[in-house]
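All protein chains of the complex are present and in place, except for one that has been dropped.
Going by the order they are written in, the chains are A, B and C; count residues from 1 in each one.
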Amino acid sequence: MKIKTSLTRFVDEKEIIRGKTLESLMKKYSFVSTIFLLLFNRLPKKNEEAMFNALFVSAIDHGPGTSSAMNARISASVGNSVHASLAAGILGFGNRHGMAVEDAMNFFSEHIDHADIPTKLRELKAQNIKVPGYGHKVFTHTDPRSTTLFSIAKKQKIFGTYCVFAQSIHKELHTFSSKPLPLNIDGAIAAILLDMNIPSMLGNTIFLIGRIPGLLAHIYEERLNDVGIRRLEDRDIEYM
Amino acid sequence: MKIKTSLTRFVDEKEIIRGKTLESLMKKYSFVSTIFLLLFNRLPKKNEEAMFNALFVSAIDHGPGTSSAMNARISASVGNSVHASLAAGILGFGNRHGMAVEDAMNFFSEHIDHADIPTKLRELKAQNIKVPGYGHKVFTHTDPRSTTLFSIAKKQKIFGTYCVFAQSIHKELHTFSSKPLPLNIDGAIAAILLDMNIPSMLGNTIFLIGRIPGLLAHIYEERLNDVGIRRLEDRDIEYM
Amino acid sequence: MKIKTSLTRFVDEKEIIRGKTLESLMKKYSFVSTIFLLLFNRLPKKNEEAMFNALFVSAIDHGPGTSSAMNARISASVGNSVHASLAAGILGFGNRHGMAVEDAMNFFSEHIDHADIPTKLRELKAQNIKVPGYGHKVFTHTDPRSTTLFSIAKKQKIFGTYCVFAQSIHKELHTFSSKPLPLNIDGAIAAILLDMNIPSMLGNTIFLIGRIPGLLAHIYEERLNDVGIRRLEDRDIEYM
Partner (left out) sequence: MKIKTSLTRFVDEKEIIRGKTLESLMKKYSFVSTIFLLLFNRLPKKNEEAMFNALFVSAIDHGPGTSSAMNARISASVGNSVHASLAAGILGFGNRHGMAVEDAMNFFSEHIDHADIPTKLRELKAQNIKVPGYGHKVFTHTDPRSTTLFSIAKKQKIFGTYCVFAQSIHKELHTFSSKPLPLNIDGAIAAILLDMNIPSMLGNTIFLIGRIPGLLAHIYEERLNDVGIRRLEDRDIEYM
């Protein structure tokens, strides 16, 4: 096995990340800037750093009831290490929870030049296909995280054609859907990343970086308060 | 990276496992015998095969309320693949659930020659240390899986000094413990494997081989009946 | 969270799997029969049990060079538990390694009634789309596992229209492909499962049950021979 990389190299016992010494990064740059550098091979502009900071914070936690937090806590409760519990938590994400940013980015970029989006949305509805980036279990009318992200995107001069497009889809869905379908955090992140020219292949990555500390906080709380093995009570199991 | 192995080799596009062609194994041997061969570099005797068969079956499933089955189903519910959901399920095991066979084997082999086991058990109790292999959430007095495993071990002439020792610990624990501590499946598997001269390093492996099909059955049921994302309801979350 | 299940229930401290007590399964049935029962809610016929036995054995190991075995051994080498290393190994499967059985089943069942399969295959080739179930890195002309599985399927009167169809695709691919594309083990398992009326949703599950003991054997070998942390040597890393 041979691996080619342009991320990190070692020269005379010095570690060089994307052309900068790790030492200089530790001394001069924020964690967010260093993440940006590692992924995109350049330092972020001021507004890019502010936007990425807000994107990460927006995803940081969403309570213990999510499938990812449940998995992480269940794994910790039976005596697993922090990192094994974190891996379990991450496997509680999926295209129905957190991992729809990439799908939403692809959907938006495929359809932004589509002349007749209302017809397209009705077609998807008829085929019972969910539009990625819309709908939420807890937030029924508006996902406040999306609203705040868009307001920050405006302030940072990042809000552009994709954010406008994402909002127009929301309005259109509203005209014929039986239940409210707010632009959720996956969808808002997707639109903003597209307006920042980020490749869709990195959509879910941005969400994951933001949410990992939240999963780790749940694992810590579970270990600290240790209530023993998590099990489903008999009354919550039904035999078919 | 270089790996040395004595498991499987390829000779002239033929696959050879522990000295036998895969072709001959597929045609002549049971899955259980082939597992035994792969792990121990020899085919099992008749009673060893029967015992391993019973050990694997004993562990095959324990309902959807276990932490491993919950993790597997939660992961499947958000749209993960079968293998990613299985990995999540496996990370729902831990030394408090399924993965105590190795610990119990080590405990048994360290103490079987200990002159005064009653004193030792009282010391552990005083230090609040759990004896691995005893106690169960659902089965209060006897773990029926242990009883059946021991009866099969007797029939197969495998039941020996370690099985006797495991039973004597159970009786001793009973004399001073406030709650019943049945010899659980981890403990019974541990005692039987020791009487079969299996190294303790493989204790948890035997349990895992048996339980994996159960986790996969839960994943299949979850995908088939698809009820959407698993979440903890608000009424089951309490804020501190 | 509430879970409905028809797999396993508890009645008066007895565990009942698909209507049979676990005790009776442990005493009377093979591991393979019990797996079949758990998945399909009925015991296998004799030929079904023999076929499943051969399917599991066919997948049991494929050497330390596969991505799944490498992941399992790397994880074990840094000090992880057996079950965490197994989870890592499982995450080394993917639709390019082991997890193409489901895809192949779907491809075969969609196209078996397709009048003009040669045209279809040429279309896929033109679009650079891989036909799932064909091609192998090590076996260039024939995958001997597929040959043996088909010979057992014939002997067990299971070899039917899907197995014939899978062979005809192989021949057709041969007429225009620049490199040999043997029917690989994913493809052979797929055709046999279809001839057994197994739902495609369980294709990868069958492969996983067979291969898990192999991954565990690699983990055991890695722990036993402990050569320290697995790392890629500097000479195998190239900077771009």
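Structure notes:
Operating definition for what follows: contacts are C-beta pairs under 8 Å (C-beta built on N, C-alpha and C of every residue); 3 or more make two chains touch, one makes a residue touch a chain.
Predicted model only: the values in this text are computed from it and were never measured.
Listed residues C:Thr5, C:Ser30, C:Asn53 or C:Asn71: the one in touch with the omitted chain is C:Asn71.
Even with one chain removed from view, chain C keeps its contact list with that chain: residues 1, 63-67, 70-71, 74-75, 77-80, 84-85, 87-88, 91-97, 99, 137, 228-234, 236-237. Listed here are the chain B residues that touch the chain not shown: 1-6, 9, 70, 80-81, 84, 87, 232, 234, 236-240. Even with one chain removed from view, chain A keeps its contact list with that chain: residues 1, 3-10, 13-15, 17, 22-23, 25-27, 29-32, 34-35, 38-39, 53-54, 56-58, 60-65, 70, 73, 81-84, 86-88, 90-91, 93-94, 98-99, 102, 138-142, 144-145, 148-149, 152, 201-202, 204-205, 208-210, 212-214, 216-221, 223-225, 227, 230-233, 236.
The rule is simple: only the chains that are shown with their structure count from here on.
Listed by label, the chains that touch chain A and also chain B are C. Comparing per-chain C-alpha centres with the mean over every protein C-alpha atom, the closest match is chain C. Residue positions 1, 63-65, 70, 84, 87-88, 91, 93-94, 99, 230-233, 236 of chain B each touch two or more of the other chains.
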